[in-house]
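Showing chain A:
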Amino acid sequence: MKHKAAQFGFVHCLFIVISWFAFAPKTFSAMVDFNLPKVVELSVYGAAYLSEMQPLLDDFHKKNPTISIQYYPASSNQLVRHIREDNKPRADLTISSVMDLQIQLVNDGYALPYKMNMLSNDEQSGIIPHWSHWRDELFGFSFEPSVMVFNKAFLAGKEVPSDRIKLLSFIRHYSDQLMGKIGVYDIRTVGIGYLLWSFERVQAANNGQFLELFNHHNARTFESTSSMLHALSNGEILMAYNIMGSYAKSWQEKHQDLVVVTANDYTPVIIRSVFINKTTAHPKQAKQFIDYLLSYSGQRLMAEKTNMPPVRTDIRSENSAYFMREQYANQLKPLPLDVSLLIFSDYSKKEIVITEWENALKQYD
Partner candidate 1 sequence: MPQKSFSTRSLRFQLIFSASVLMLLISLIALVAVKRYAYQTAEISYDRYLSNSARQIMDQVRFNNLQFSVDIPFSAFKSLTNSPRDKVYYLVTTQGLNYITGYQSLLDQKEVINTIQNYPIKLEPEAEFFHLKFKGSLIRFSIVSRAINTSEGPKNVFILIGQTTESRKVWEKELSNFAAKLIIAFVACALLVIIILINKVLKSVNTINHKIAKRSNVDLTPIRLDAPQEINHLINTINQFMTQLDSTLTNLKNFTSEAAHQLNTPLAGLRAQLDMALNKSKDPETLDFLIKISSACHLLERTILQLLNHATIKHRYQSIEPEAIHINQLVKTVCRELAINALDQEIELSYRDSLQFSIQGDEFSLSQMLKNLIENAIKYSSKGGEIDVEICQQGSKAVLFIRDYGPGIDATDKPYVFERFYRSPNANSNGTGLGMSIALDVARKSNAILSLEDSDPHGLTVKVQFPHKFWQAII
Partner candidate 2 sequence: MRILIVEDDRLISEALESRFKDLGHGVDCVYDGDVAFSMVAHTQFDLIILDLNLPNKSGEQIIKRIRQHSNTPVLILTARSEVYDRIQLLDLGADDYLSKPFDFGELEARCRAIVRRRQGSDHNDITYGDIEFNTANCSVKVKGDIIELKQREYRLLEIFITHPNRVMSKEEIIDHLYGYDNPPNINAIETYVGRLRKAIISSNVEIKTLRGLGYLFNQVEA
């Protein structure tokens, strides 16, 4: 009798143990690999140049050796398509400076909510400014102005236009030299270009004049910031209007052949943001990345090693949002990181703006 019971008990236990292993592979592998920490790979999709992001990625990896980041640069439109069509490899995090598209993606439910301790902690909640994030789902981490860039040689001896009105008269004055030498984003394909343009259309009064001038001077359109900067560098164009200041500054630091100007009367500011994709397989690690991007050390690094001014209010160097907002309060026009940007992704609006722009600029490329 006892013998049988023991046998039965043993078989029973065995059954439990086996089924546990069968249904909990992770546990099993964890038990086997208990000596090696697992390395998680995060896929970060970014409509941002790797060059700008690299210092951050390196620093993050140094601080979190068990997380390796696979960075996939893409245009903003590619990004949107990748996410909406749920293409593989799936993104764990999405970084972009095209704010309206980010807002739309989050509005449409593609972001994973993450209640950061820092935001809900009353004591600390002033450090991450309220205007830099939306809904605990979209997190802005840098505050980048849009600028006018000139070929340095071209500007030699000339008075640098410090605001848009002066720019208008500058273009008129040097009309001959600038014929076919003005560069703008192709707003049909460059997300940031479209955003900046349609925002200006709302904000600035002399939008129409610029359109006319661009038309008159056969302004050239470019598919990317880097191509525009290249063209500026080798003199194909002599000025570029409304370009991402971060890249322009980085280029200027590197090549010293450009002049970057922020307009006194109107400088739009873009917030570069990140969200965790809802479909991520590694939410914990993704959150760690976000924590890093908004951490003091991460943002310090941003201020020192990149041209992305950090948003944290406890970093106040010249290359910081806090400094800029204090010093240039009059001229800065930051784009709001909220639902009002949905307008710009509106189908009908887009048609109207693009049609208007297309009509104004004949393609000379």
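Convention: a contact is a pair of C-beta atoms (placed from the backbone, for glycine too) under 8 Å apart; a residue touches a chain by one contact, two chains touch by 3 or more; residues count from 1.
Selection rule: all candidates are chains of the complex that A comes from, given by their letters.
From a predicted model like this one, the values you see are computed outputs, not experimental measurements.
J.: If you had to name the candidate from 1 or 2 that touches chain A in this complex, which would it be?
T.: Candidate in contact with chain A: 1, the rest do not touch it.
J.: List the residues on chain A that touch candidate 1 in their complex, please.
T.: These residues of chain A touch candidate 1: 106-109, 134-135, 202, 336, 338-340, 342-343, 346-349, 351-352.
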